[in-house]
Every structure is written in structure tokens, then in C-alpha cells.
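Got a structure for you, questions after.
All protein chains but one are shown in place.
Right, chain A next:
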Amino acid sequence: MSVPSTSLQTSPSGIARLRARLAAPPEAAKRVQFRRPLLPWLLLAPQLAVVATFFYWPSAQAVISSFYIEDPFGFGATFVGLDNYADAVGSSEYIRIAGFTVMFTVIVTVLSLAIGMLLAVKADKVIRGRPAYRTALIAVYAIAPPVAGLIGMMLFDQHIGSIVRFAALFGWNMQVGLSYWDTAFAMIVVAVWLQIPYNFIFVLSGLQAIPSAVREAALIDCRNGLRRFRTVILPLLAPTAFFLMIINITYALFDTFALIDVMVKDKPANNPITLVYKVYLDGFRGNDIGGSSAQSVILMAVVLVLTLFQFRYIERRVHYG
């Protein structure tokens, strides 16, 4: 709603302003407002009730449980301070899974952004066929992670998988589900595949929000297409790309849960899993409520830091960009 399509100078300050508007946080509230003592609270009540019951209560519970060791048979809990945290972070298994999570997140974030951006830039360039490409790519957006996991598992299946057969042509004996790195490879391919459309949609609409006057001016100033992209288009896309990076990181950390659950089929013994999956395993399979809660709290802290970083960064761009 905030990007004007006309009336923008093509001077550097115009570009800076456009960039600022692309990344700007919402403006202040309305000039004119109603004043009623009770009505706003009535309007807020349903949302607040749900948020309190199903967000704040469990979140607080997670923080509290993380300081206790709960008896598995339900006979009370013992306060253990930071022991759960120390146990979680200190175990070599946790470190190994954290390492994999970081690697998985970085690869999925970078690849889905890069491929999505490449396809969007190309789709923005061509005129004929753009709606067809867009439709095809958007279709994949609507697919649920567990369905993607199921289809991915079939493509990587030992007996019937097309990708396994293809890899065999190059002498790669792919064993998804048995070999740690082959499973990791399959998980990354499916996770990237599923996230490309989101990146594509946002970069494409970001590109199309750039006024044609800016493009035409750039075309006159600089004949080299790649350089023009790097010096004019890419800086204008920077806020979108940054936003997508954060979204991709949260996707790789959390939304891939279903995909992993389907692909490792409850047998994570020798298969790569992420930290969120470990929270689930320890809590529901291992009945280690304290340990699982401590890991939850660690993950909450990671997300909070990420989000605050995002707010700070965007704000700085607006003021000094």
C-alpha cells in the first residue's frame, strides 16, 4: 500500500526515499479517532482471550518448566535452577544437532533466496509468458510441508525414486534414510523447493514496484545490464531481500518440522534432525519436560534476537539510508 507508482524523481534522493518507503514501518495511527471507554475493549476481548490462553500461558509455562525436573509419573517437580539448560547445551548430541541446524538453515536460506530471486528477475524481464511462469511457481507455494515431505520421500525412495535412479547413473549410491548425508541432502532439496515460490513472489512484486522512470533513467546512465542490476535494482531490493532472509531463517528453523517428521519417519536414530524436532522428541517421546522446555526457551531467545535484529536494521536503513 505504501509504494507510489508515479510522481517520484529519479535523483539519488528519490531512490533513497523510495528505498526508505519500501522498508518503512507503519506510520502513526489515525489523526481522527473515536473515544469510547468500553467499546475498544469489547472489540479486543476475543483476540486478547485467545492470546492469553494459548500464547502467554504456555510460553510462561515453558519458562517455568525449564527450571524444574518433573517426575515422569506426575509426583511433583523439583527446582533445579539452570541444570536443564546446562544439560541441554552441554550434551554432545545437542551440539551436533545445533551444528546441523545452522548448516541446514544457512543453505536453505541462501539457496531459496538465490533461486527465487533469479527466477523473479528473469520473469520480470520477459513479457510473454510471465503469467504462466508465475502461476506455475505459485502453485508450489500452497503445498503443505508434510505433503512436500511425502513426495520428496518418493522421489528419493530406494526402490522407486527417480532421483536415486538418476544419481546412480553418476555412480552415487544414494541411501536416503540410512546414510546421514544422503538424508540431509534430500531434506535440503525438498526444503529449498518448497520455499522458492515465497521468495519468487516477493522479489517479483518488489521489482514491479520500482517505477519505470527509475529503470529508464538507469538504462540511459548505464548500458551494462549486470552492472545496472547491481548498482540500481539490487539496492532497491535490499529491504525485500533482507525481509525474505529473516522469513527464510524462521522457515528453515520451524516450518520444516513437518517435512522432517515425514522424511525421517519417527526413526531419527541416525538421521539428521533440527533443534525444533529435538524439542518435540525430548518432550513427547522422551517425556523430558524440563529438558524440552529449556530447549524451547533457548529457541525462543534465538527468534527474539533475530526479530529485534530485523527491527533495528530496518530502522537504521530508514534513518540513514
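We adopt the following convention: a residue touches a chain if its C-beta (ideal position, glycine included) is under 8 Å from a C-beta of that chain, and two chains touch if they have at least 3 such contacts; residues count from 1.
Methods note: contacts and distances are computed from a predicted model.
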item: Name of the absent chain as recorded in UniProt (options "Hydantoinase B/oxoprolinase family protein", "Protein lplB", "sn-glycerol-3-phosphate transport system permease protein UgpE" or "Extracellular solute-binding protein"); value: "sn-glycerol-3-phosphate transport system permease protein UgpE"
item: Absent chain, residues of chain A that touch it; value: 1-2, 22-23, 26-27, 29-37, 39-41, 43-44, 46-48, 50-51, 53-55, 57-59, 61-62, 65, 115, 118-119, 122-123, 125-126, 129, 133-148, 150-155, 159-162, 165, 193, 196-197, 201-202, 205-206, 225, 239-240, 243, 250, 254-255, 257-258, 261-262, 265-266, 276, 279-280, 283-284, 289, 292-293, 296, 299-300, 303-304, 307
